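Structure record follows, encoded as C-alpha cells.
Only one protein chain is missing; all other protein chains are in place.
Showing subunit A:
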C-alpha cells in the first residue's frame, strides 16, 4: 500500500534534520491507505450481510454508474491537491460543458462525435483559465476556483436558461449505461480504469509525478531542483478541465438531459473522496489507490444507507463527518506520533 512513500518527499527536504518526523508521516500515510481499503472491505461485507438487496448484480451496476463522474474527476483532483492547490470549479465546468453540448446539439447541426471532441476541448479551455489565474497571476487556487465555480455555473444558465435539451439519440444514451456483456459491470468502467492507470503511472512512476509531491511539500525547493512549477500546475488545471468535459458528456448522456444545474455540488463530494483517500489538503502526500478506495467507500456507504432507508439528511451528515475525520485524524495521529518521537529523543539526554 505504501509504495507511494518512496516518492513522497523531495530530496531537498529529506536532507534536513526534521527527516525523522517526515518518516513517521510517511509511515502513517501507508497505514491510512490501508485503513481506507480495510474500511471499504468491512463496509462492503457488513452491507452485503445486513442490507437487503445490496449484494446483487443490478445494485452493483447502479452503484458503479453513480460513481463514474466522482471517480473521473477525483483523478486530476488528486494530482492538484498533492501539489498543494485545489480546483473547486469542477462541478460548474461539468455543468457548463453539459449545457454547451446541449446547445451545440440543438442548434449547430454538427455531428455528436465532433461535439464531444469540442466539449472536451472547451473543458480544457475552462481549466486553462483557472490555470492562467493561478500560475500566471500567482493567485491562490482556492480563491480563483471559488470565483470560477460561480462564473461557470452562471454561464451554464446563460447558455440554456432554465430549459433542458433532451433529444439525444437513444443509442448514445443507452450506450453509456450498458453493461459489459454477461456481467453487471457498466462498460464506461473500462475507459475509467484505463485513465486511472495512466494517472497512477504518471503520479507514482515518473519524475513528473515525483515533482508533484515536491511542489506540494515546498514550491520554492521544487523550483530549485529544476522543476517548472508554474507550467506543471497550469497543465494540471487544463487536464482537470478536460476531464470535466468528459464527465459533462457522460452526465448529459446518462441522464439524457443537458441542463444548467447538472452536477451541482459535486465538487464537495469529490474533495471529500480525495481527502478520505488519504491525500493531504496541505499537499505533498497521498496516493491514487487510496483515493479510488475513498471514492468506492463513499459510494458504497451512500448506496447501502439509502437501501437501508436512512434519510437524505443523515446521508449528508455521514459525508460531512467523514470529511472532517479524514482531515483531522491523520493530522492528530501524526501530531501524537511526533510528540512521542520527540520524547523518546529527549529521554537519553535527560538520563
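In the analysis below, a residue touches a chain if its C-beta (ideal position, glycine included) is under 8 Å from a C-beta of that chain, and two chains touch if they have at least 3 such contacts; residues count from 1.
Basically, contacts and distances are computed from a predicted model.
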| item | value |
| --- | --- |
| Chain excluded from display, named as in UniProt, from "Anti-sigma factor antagonist", "Heme exporter protein C", "Rhamnose ABC transporter substrate-binding protein" or "Membrane protein" | "Rhamnose ABC transporter substrate-binding protein" |
| Option touching the unshown chain, where A:118, A:155 or A:202 are the choices | A:118 |
| Selected residue (touches chain absent from view) among A:32, A:105, A:213 or A:237 | A:105 |
| Touch with the omitted chain, as defined above, among A:31, A:225 or A:306 | A:306 |
| Identified contact with the non-displayed chain, of A:140, A:169, A:191 or A:320 | A:169 |
| Residue numbers in subunit A that touch the chain omitted from display | 52-53, 56, 58-59, 62, 66, 105-106, 109-114, 117-118, 121, 124, 164, 166-170, 172-173, 177, 228, 230-231, 235, 238, 251, 254-257, 259, 261-265, 303, 306-307, 309, 311-313, 316 |
